[in-house]
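Below: one structure, written as C-alpha cells.
Chains shown are a subset, placed as in the full complex.
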Amino acid sequence: MVNNNRSTYAARPMDTLKNSLEKNVMIDVRGSRSYSGILQGYDVYMNLVLKNVSETINGENRGVFEKMLLRGDNIIFLSPSGGD
Amino acid sequence: MVNNNRSTYAARPMDTLKNSLEKNVMIDVRGSRSYSGILQGYDVYMNLVLKNVSETINGENRGVFEKMLLRGDNIIFLSPSGGD
Amino acid sequence: MVNNNRSTYAARPMDTLKNSLEKNVMIDVRGSRSYSGILQGYDVYMNLVLKNVSETINGENRGVFEKMLLRGDNIIFLSPSGGD
Amino acid sequence: MVNNNRSTYAARPMDTLKNSLEKNVMIDVRGSRSYSGILQGYDVYMNLVLKNVSETINGENRGVFEKMLLRGDNIIFLSPSGGD
C-alpha cells in the first residue's frame, strides 16, 4: 500500500499553511491558549498573520482581535476548519 | 477559491510589524504578562522597541515605561490596535 | 551479534515516518497530550500533517480534527499502529 | 501616517542598548527577577555588563552588586530610566 517513491507525494507541512490561506483555522498554543481566525500569511518559522481572531485561555473566551501576529514558537498544532 | 500563486500575495508576518510602526500595539508575553504601547522599531528576532508602555501581569496594572526594549523570545502574539 | 558495519543497516528515524505514510500513528506530545490519526506528510523538523485526528488531553478525549499540522517541537514519540 | 519607507527610520532594538550606555536601566528577567543598574556594555546576544546593581526577586530587595554580567537569554525587557 506504500510504494517506494510515495514520499514524493506526501503532503508537506508548509502546504497545509498555503492551502489554508484566507480560510478559518484553529491553533492550539502552549499555556492552554487557543486561537481561531482567518489565516492571512505565514513564514518558514510558522509565524502567522491572522484576521478576526477569537482567543480562548483555559477554555474561557478572552479577547477578540481584528489582526494578530502569532509567533510560531509556541504553536502546538494548527487545524484548518473546513478540510484542505 | 485558492489559486496556486496565492502565497505570493499572502501577508508576511514581518509586514505586520512594519505596518504597525508608530501605532499602538498590544503584546502578550509568556508568564501572564501583557504590554501595550507604541511600536517604534523591531528586528528579525521580533525584539521590539516600544514607547509609552503599560504593563499588565496576571491582569493587574504594574508599571508604566517611557521606553522599552522587549525581547522577541518570550512573545506569544502582537496585535495592532487599529487594524493594519 | 553486532557486526562492525551494522550501522549501515540500522533503521533511520526518518524512515519510520516514511514507512508510516497513509497509516495510522499515535503521537505523544508534551503537556499530557496525545494525537491519533493518519500520517499524510512530514518534514525534517518532524512537523506532521495528519488526517482524521483524535485528541486526548490528560487521558480525556477532546477534539476530532479532519486535518492537522502538528509541530515537531513538542513531540515526545510517534508510534505506528500496525508495525512498520 | 506611515510612509512606505518608514522602516528605514524605525528605532533599532540594538540602538536602545547603545543609547543607554552609562545610563541607569531596569531589566526584568524570567523567574520574577528584576535588576536595576548602570549599563556599561552589551553584545549581540543581549548579554549585559552592569554596574551598581540592585536585585529584586519576587518584589523583595535581595542583593547589591558592584558589577554584574547578566545573560541575555533570560531577559524579558530592558527599560532605560530616563528616556533615550
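The first chain written gets the first letter, and so on, giving A, B, C and D; residue counts start at 1 in each chain.
In this text, a contact is a pair of C-beta atoms (placed from the backbone, for glycine too) under 8 Å apart; a residue touches a chain by one contact, two chains touch by 3 or more.
Being a predicted model, the structure only gives us computed values, none of them experimental.
Asks: Given 4 chains in view, how many copies does the entire assembly contain?
Replies: 7
Note that in this section only the chains that are shown with their structure count from here on.
Asks: Let me check something: if the centre of a chain is the mean of its CA atoms, which chain is farthest from chain C?
Replies: D
Asks: Centroid of chain A to centroid of chain D, CA atoms only: how many Å?
Replies: Going by mean C-alpha positions, chain A sits 34 Å from chain D.
Asks: Distance-wise, how many Å sit between the C-alpha centres of chain A and chain C, to the nearest whole number?
Replies: For chain A versus chain C, the centre distance works out to 19 Å.
Asks: Determine the centre-to-centre distance between chain C and chain D, using the mean Cα coordinates as centres, and give it in whole Å.
Replies: The answer is 42 Å.
Asks: What chain-chain pairs meet the touch criterion?
Replies: Contacting pairs: A-B, A-C, B-D.
Asks: So in the complex, the part of chain C that touches chain A is made up of which residues?
Replies: My answer: residues 18-19, 21-23, 29, 31, 33, 35, 40-43, 47-49, 53, 65-71, 74.
Asks: Which positions of chain A touch chain C when the two form their complex?
Replies: Chain A reaches chain C through residues 1-2, 6-7, 10-17, 30, 46, 72, 75-80, 83-84.
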